[in-house]
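Starting off with a structure, shown below.
Just one protein chain is left out here, and the rest sit where they should.
And then subunit A:
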């Protein structure tokens, strides 16, 4: 079934887009990530202009994170104070991101920067996750208890001035640290159309040293509000949000997310993390290879 996308200015097969959203949603429900890191590259691969892909993927991540964020809020799994600081940073970041977007577009390097950011971020996060997951799996097989992680924040965080108490996270640190982290993720959300959960969660654990019981909920809370901000900024600056495309993706992804979340309960979390690491690394590898081989289109029109 072909459908015309009024902002992207081309026709797509609606079923393919819904299935794409469903597949990404399934993974996002299973792993508790937004899934934007898969949507944007897949849409670009399908032929959607990169800007429209990033903007509409951000809208889709909003939908995918709503139910998760609400569930964690009900269970008191969100550090609201930490979340507010992160969201404030994220909103500042999305505005900075919009400026960068415009600058890079005028300079003609937006596509390359997006690709390199993807490769660098997903390559490193995937490696860290993969190594940890493998370690946990090995420990599991040998019947040992999983290696206990020392919970402490990075020394750089401790050196920042001004300290607040974040009760739910069990932290007494400078709010500047989460503010800066939120800003960085906001910039990335704006440029890549990702929710940033795959960066946020490790950063919360390893940089801030947050208590694990509120990490995922707070990350989802931040993702929800920052993707909303990003959608608004995109609508006001690039005008690249395609409502029809976003709606198709959403229909698939919100359903897929619910199925994925149920499926996740039947699989051991160690395996889940190993699979997620493999997917992240595969996408990073694919994008890295694309940077080095001769692209299909040498010429582009702007």
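For the reader, a short list of remarks on this structure follows.
Assume a contact is a pair of C-beta atoms (placed from the backbone, for glycine too) under 8 Å apart; a residue touches a chain by one contact, two chains touch by 3 or more; residues count from 1.
Everything below uses one rule, namely that contacts and distances are computed from a predicted model.
Considering only "Transmembrane protein (Alph_Pro_TM)", "L-arabinose transport system permease protein AraQ", "NADH-quinone oxidoreductase subunit C" or "Nitrogenase iron-molybdenum cofactor biosynthesis protein NifE", the record for the omitted chain gives "Transmembrane protein (Alph_Pro_TM)", by its UniProt protein name. Although one chain is hidden here, its contacts on subunit A can still be listed: residues 1-4, 6-7, 9-11, 59-60, 62-67, 70-71, 108-109, 111-112, 228, 231-232, 234-237, 239, 241-244, 246-247, 250-251, 254-255, 257-258, 291-295, 297-302.
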